[in-house]
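Shown here: the complex without one of its protein chains, the others still in place.
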Amino acid sequence: MGLMNGLDPRSLVLRMPGGNVLISSLDAAINASRSNSLWTLTFGLACCAIEMMAAGASTYDWARFGFEVPSASPRRADMMIVAGTVVRKMVPIIRTLYQQMPDPKYVVAMGGCAISGGPYVYDSYTIVRGVEEIVPVDIYIPGCPPRPEALLDGLIKLQERIRGQSVRTAPAGQA
Amino acid sequence: MGHFLYDLFYRTDVLLDAWRTAAHQSWAMRGWPVVILDVLFQLGWAAAAAVFLAVNALFIIWFERKLAARIQIRRGPNRVGPWGILQTLADTGKMLIKEDIIPDAADRGVFKAAPLMVLASTFLLFVVLPFGRGLVPADLNVGLLYFLAIGGLSVIGILAGGWASNNKYSLMGGMRSAAQIVSYEVPAVLTVLSIALLAGSLKLGDIVRAQPAFGYILLQPVGFLLFLTASNAEINRGPFDLPESDSELVSGFVTEYSAMRFAIFFLAEYTNLFLAGAFAATLFLGGWRGPLLPPVAWFLIKSYFVVFLLIWIRWTFPRLRVDHLMAFSWKVLLPLALANLFITAVLVKVL
Amino acid sequence: MRNVTFGNRDKMPPTARGTVPAATVVQPLPSASATSDEFLLNIGPQHPATHGVLRVVVTMDGEVVKDIVPHIGYVHRGLEKLFENRTYEQIIPFTDRTDYLSAIANNFAYVRGVEMLLGLEVPRKVEYMRVLMAELNRIASHLLWLAAYGLDMGAFTPFLYAFRDREEIVAMIEEASGGRLTTNYFRVGGFVHDLPKDFFARLRKFLARFGKALNELDTLLVENAIFVARTRGVGVIGKERAVSYGMTGPCLRASNAAFDVRRDMPYSIYPSLEFEIPVGRNGDTWDRSWVRIEEMRQSLAILRQAMEGFPEGEHRARAPRNIEPPAGEVYSAVEGPRGEIGFYIVSDGTRKPYRVKMRKPSFSNFSALPEILRGLKIADLVAVMGSLDLVVPEIDR
Partner (left out) sequence: MRAEEALAALRKRFPGVETRPVDPAPGVTVPPQSLREHLVFLRDELAFDFLVFVTALDRPSEGALELVYRLFSHETRVSVVVRVRCPRDGARVPTVSDIFRTAEWHERETAELFGIVFTDHPDPRRLLLPDDLDGYPLRKDFTHPNLIRLPEAR
């Protein structure tokens, strides 16, 4: 890393003959790894957590897609599924957890509460109206709570988005 | 050609010896120092062991996932590659390119060294592991002792990792692990001693050769169970997986580890699983010996069978409590192992 | 190729609605003076053993728990305030979401309270349907407890077995109500719609199969030697203390106190049904587990009786369109899977309640945790907390 300070290796690679091919195949390999191995942070807040558990259980078995390892430590999580109601007392904790996760990290807002505050938008003095006010969200899965199929569908959509990534367009140092 | 293949698979020791002698002669004829050749030979072994270690871990993790899924009436990974066999590869690839976090409060040097210490202790065990007749980097005279001594080394890495993370959960995980490995080392040693008594040697090759066709398991059924339990506890797997128990200590000593450093711990853990199976196979199931199939195949079949047993156990039982775990070792396993050793000694003397 | 960059952003999005406080240190630790031998361990709010977002701060002397301070409120949504600005019918879906594992029991308690305020009699068939649903819900909830408790104890497999059976119940409830978890099935005076045609066929099939599956789960977890060693004699709370702490449900019954709302404050058709109330002997963690397993068996018996005596009739009484109960107050309690679920409703004669107080079992059960845990080993914490079967939004409301 030290050698590369201030120098973006990507521009060098692209100037090489066949650099494009190299980058494309690199992209393919990286994206295949990332998209097929999304470990989740075990982070259930409310009702949606139960459907998240159901998605992990036999009937729906999200291990099939590589979401197998529910990681209790944010250090090993790739995505945070915010499953449930976020209230103001929880805000600093969610922010800390997000910052503790290593890059690249993804956030899935599961259910109405995480998207917008859900049924508690009005008349609740503690609600946070959508987790996007705290952390950047990649995928929204509507429902109250969403069915496990909906969760799986959302996660597969996330995989598709990851497959569209390229080191070429990623910010320097974060590819 | 067929002759060569036969030699390669069934008489590997003869082939290797012949090859080594020939190489030695030719180096000596040219006046080159033979020491370099020996070093090269050992480096070759090391490379082979490293490749095996990686491939084996990839396979064993997939195997465990699929088997666990089978036990739990679900499918397990099936999207990456046929039957999801490349799932582990995807996981490894992802961890390689993930951000590597070292907490601010951590002891950086120790934090970085800890995973390597654990991996090194596992890697070193391959030195004495006989994969087949003569297929062993160094069949030491004190092979059994070496296995016990080096096998206990991983505790240093675990303790270092737990301490360096500067996290209470990590520290508690590390401490538990240290206590656990040290306590279960004792019954393991005593059990292995009775094998040494029977075989009359500490050399693993000799122990395999000394076994009757059915292995020592029939002479030492209690010993086998003791060894299986103790080694299961030593590799920190369920139901003895307290150092990294999810529900109590988040992830124990690996709580603060991310990306590749965690992957190394993971690699070491699954290599240890294989080694537990391999040594159980070597000491109790007759190692590489068996009819028809080549020795290597027999060795792998037996090892993976024990691994299968360990996985089965892990996915069936709840976790022990930490004091029960200690009590189990000192109050149950140790007296049993002592009694087993005593009876073995008497029988060996009498018969 | 789409050029998407995402997931790598560390910069915060502009806070559009500007209501979120800046990132601060999590609530400071309590000023418990830790001497050199003691140390504080903070568990939660994000910790696998807390089943949601609880936080407990444990003062430990070596491995022994000296003191334990629970912190709650991480899912406090201010529901009781919210209820004051909703009409009676609009409140029903919110009662689901206070305790999503026993949505039906919550519906039941609330709807019954409103009916009591109105002085409304419901048809016999409705009562039977309510009991059927409530008991199915109880089994589903206990199964989920078993699954989660298995995880706590380090056994992953019972989790999946329990979920397999739970899915079957959930499918039945879904077919009837349209929702898997948060069913919103009850209405004042009855149900939103009738039971589906093949409901009883499915129920019969389930009843025939589940008894065996339950025995299997029992053997796999609750009667496992390791499990028994970890739970028996651990986390004991006596009858007197349990009552004083307001514990209800299986947690109280494990302490040898035979109190069950279904029998002692009878409602619906429970007086006409025959079932036993399993009671533990010692009030320890194992008893709490055993009571739940036994309760599932009793629920099966209730389901069978309710199915046999199921009458014909309307699925909804003739309730007024606008619910405007006369001024007054009422307390309606039902036996939920975790204990006494009560709704204290005060009406001032308008379409919206003056005050709704929810009395939730987990709140009281959890408040006894320091009492149960003091003096135990830290390793028991998980076993004890899991055995209380906490649902966090129910504690916080």
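To keep things simple, chains are lettered A, B and C as they appear, and every chain counts its residues starting from 1.
Following the convention adopted for this analysis, a residue touches a chain if its C-beta (ideal position, glycine included) is under 8 Å from a C-beta of that chain, and two chains touch if they have at least 3 such contacts.
No experiment lies behind these values; they were computed from the predicted model shown.
Note that the absent chain touches A, C when the full complex is taken as a whole. Although one chain is not drawn, the whole complex shows that of C:R202, C:R297, C:H315 or C:R355 it is C:R355 that touches it. Note on the undisplayed chain: of the listed residues C:E63, C:E80, C:D198 or C:E276, the one touching it is C:E80. Although one chain is not drawn, the whole complex shows that of C:E121, C:D198, C:E216 or C:D264 it is C:D264 that touches it. Against the chain not displayed here, chain C makes contact via residues 19, 21, 27, 30, 72-73, 76, 78, 80-81, 84-86, 116, 241, 243-246, 257, 259, 264-265, 328-331, 333, 340, 342, 344, 346, 354-355, 357, 359, 363-364, 367-368, 371, 396-397.
Although one chain is not displayed, its contacts with chain A can still be listed: residues 88-89, 121-127.
Following the convention adopted for this analysis, only the chains that are shown with their structure count from here on.
Contact with chain A and chain C alike is made by B.
Chain A and chain C have centres, each the mean of its CA atoms, that are 30 Å apart. Chain centres here are Cα means. That of chain A falls 35 Å from that of chain B.
Here the spacing of chain B and chain C, counted between their Cα centres, is 45 Å. The multi-chain contact residues of chain C, meaning those touching 2 or more other chains, are 47-48, 160, 164. Those residues of chain A in touch with two or more other chains are numbered 57-58, 72, 103-104. Note for the complex: chain C touches chain A at residues 1-10, 12-13, 15-17, 19-21, 23-27, 45-48, 51-53, 73-79, 81-82, 84-86, 93-94, 97, 100-101, 144, 147-148, 159-160, 163-164, 166-167, 170, 180-182, 392-393. Of all residues in chain A, only 41-47, 49-51, 53-54, 57-59, 72, 74, 84-85, 87-93, 95-97, 99, 103-106, 119-120, 122-129, 132-136, 138, 144-145, 147, 161-162, 164-166, 168-171, 174 touch chain C in the complex they form. Of all residues in chain A, only 29-30, 32-34, 36-37, 57-58, 61, 63-66, 68-69, 71-73, 75-76, 78, 100, 102-104 touch chain B in the complex they form.
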